[in-house]
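Have a look at the structure that comes next, please.
Complex shown without one protein chain; remaining protein chains in place.
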Amino acid sequence: MMENLVYIALFAPLVSSLFSALFGMSKRQTFVGVIASTLLFISFLASATLASHIVSTGTPIHVTMMDWISAGDLSIPFGFLVDQVSVTMMTVVTLVSTVVHIYSIGYMDHDKSFNRFFSYLSAFVFSMMILVMSDNFAGLFIGWEGVGVCSWLLIGFWYHKADVSREENPSISPSWAANEAFIVNRIADLGMLVGLFILYWNTGSLQYDVVFETLPSLSGSVLNAAAIFLFIGAMGKSAQFPLHTWLTDAMEGPTPVSALIHAATMVTAGVFLVIRANPLFGMEEVAGVSYFIAALGTFVAFFAASMALVNRDLKRIIAFSTLSQLGYMFAAAGLGAYWIALFHLAAHAFFKALLFLGAGNVMHAMHDELDIFKMGGLKKVMRPTYIYMGLASLALAGIPFFAGFFSKDAIIETAWNEGTLVLWAILVITAGMTAFYSFRQVFLTFEGDERYKAFDIHPHEMYKFVLIAMSPLALLAVVAGFGMGSFEHFVTTLLPEYHMSEHTHHIAWLLGLVVLVVAVGGIAYAYKKYAKGLKRDEALENSFIYQLLANQYYIPQFYEAFITKPYAMLSEILWKEVDMKIVDATVDGIAKLLYKSGDGARRMQSGNLSNYLNWMAVGAVLLLLVAAFSAMLG
Amino acid sequence: MIGLSHYLIVSALIFSIGLVGVLRRRNLLMLFFATEVMLNAVNIAFAAISHYYNDLTGQMFAFFIIAIAASEVAVGLGILIVLYKKHGTLDLDDLAKMRG
Partner (left out) sequence: MYEVVAFYLFSGLTIGLFLVTVMSKNILYAMTSLAAGMVLISGFFFILGADFLGVVQLIAYVGAVMALYSFAMMFFDATRDIKEKNTNSALVFLLGGLSALVLVLMFAAPIHSDAITALYPMHEGVGNAQDVGIVLFTKYLIPFEVAALMLLVAMIAGIILAGKKMDQSLTEDMSADEILIQKDEK
């Protein structure tokens, strides 16, 4: 019974994808979206049932569908493991996907590739399910690559759209962004593959349970190498510095994609990997690597938040915020609080997907205008969206009793508890920045003067069913935090427990208060500055710091100048000098030689028997010579 | 004293004469003559080896070569006659019909 549910949860998205693919090239059919959404909902129901089953019994479900690779000592089955961690991911993924599927019916309403979009979207969900459910690293890697491909397909969904240079953005075309995302991920995936090879080489298996059992018998350097390379893979997928540029560029894709893939699910795969491999990352020998993860996470949290402060692009602000929150998750995971990282992952998925979908509504209303400086006063026409985005921003900012408060507060508390006060301080400051940029965006969009009127735009609210479909996310963004206690109890049967020390416990209220004050301060500042309308400050906007942040620390330019361009030059040199002059010339030379020799040998076919006899004699004499020489030598 | 090598060398010389004939002549009948010369050269070698190794096998092969030569002449001449009746010539340059 439960085994069937596992397969239903896994394969319903695949069926949905294949079904939609049947209509991929035909014109828009609403029922395709409806059926895809229904199948995703079925998958969600199955996942939820499995979750309640695991909650009540506490025993993981382990199924093996079939043998996949069996060569020599290597045996990799198609096995699926539904335990506390993966069932959490499954539920989150299917829930968000279902909402996003329904949302897309409305959002993609006027797109001529409507059916194709659902095919890709469901394929992505299937890959993500493989990623989280697999019971071995090979399956995880397949899912890992699968979501990468789907991400590429979806970012480049409007591949025909040309480069549009906008005031607030460097010019980037969807196909360029898709390729960037894919290539950056490939670089990181190489690291991950190396990590997998190291693990396989030293443990002889890729099954999670076997690998983790063998870990204690391995040497420290092997463990460190494996942890480092696996984390490189996670860095690519979760867009950690310095592989972070692709995530903001990925906003060129349709907004539902940004909500599902680049906020709620795929980018958290890196965090999931670290949580999944916690027996490795939690070992004494790799404490250095774990600390590095925490430090890098903290840095990225601050780094991304700082760039979000000044950005004018609605979706990019949210993308930077996603980066920042991923940094929080890595900080928690690196400090050993795996369950807190997982909790923040789930809570973040809800409110960040909500935020993105709200942004999608705004975009839809504003005819694809993304510059928040051109918006303002939208609350009059888009009240439900305003409420949704406001709730999501409150959750993101960590205002008490919203989802983000519990999870983020716990992470900051962990940083204090571990005695890493520098990390703590940075995370607290980042929390304030988060609150500021979230509400800067909300106020600039919905409050103040109606700047859009100057551009002759007539905004309108989204369809009703779309707004209703978003309500589960809004509900969860508000209440998810209250499940924290039972969630801890649930997942710590599998993940290592993490307890605050007595001392931390005593001053927890104080720590929480500090964060709260900073966050409320951020909101208040944003209100003061932007709620009444936009007053642009030329001096500030031209200052060095502002320009530095607005240009993303010039990192894209740096990559362009020092990696992309030299690589392109090198490629061109290799193409012109090596490929054309050596490789191609050799191949052409062989062809020409054959052609010329054939042309020459054609003359032998004169039709004159006497000539043939001459040639035969030449051959016979040659054979004689060979015989003579071989007799002489041998 | 005459040894095996003497006979073999004579045989080789005659064979080469036959080869030159095959290569040089354009008349089919002359080509037949040249092949006869080559066959006979080989026969000398066989007989000589048979004699010097005191073994009858060489002579046996010479017999069969003579048999083959006889059939070759019978069939070949038949073909030559047909060719001559059809084309009025036996010159290979005029018979070059197999142009590729």
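Of note:
Letters A and B name the chains as they come in the text, with residue numbers starting at 1 for each one.
To be clear about the criterion, a contact is a pair of C-beta atoms (placed from the backbone, for glycine too) under 8 Å apart; a residue touches a chain by one contact, two chains touch by 3 or more.
Keep in mind it's a predicted model, so treat the numbers as computed, not measured.
Across the entire complex, the residue among A:513, A:545 or A:625 in touch with the chain not shown is A:625.
Although one chain is not displayed, its contacts with chain B can still be listed: residues 1-2, 4-21, 23-27, 29-30, 32-34, 36-37, 40, 43-44, 47-48, 50-51, 53-57, 59-60, 62-64, 66-75, 77-82, 84-88, 90-91, 93. Although one chain is not drawn, its touching partners on chain A can still be listed: residues 614, 617-618, 620-621, 624-625, 627-628, 631.
Note that in this section only the chains that are shown with their structure count from here on.
For this pair, chain A with chain B, the centres built from the Cα atoms lie 85 Å apart. Of all residues in chain B, only 19, 22-23, 26, 31, 92-93, 95-100 touch chain A in the complex they form.
Those residues of chain A that touch chain B in the complex are listed here as 602, 605-610, 613-614, 617.
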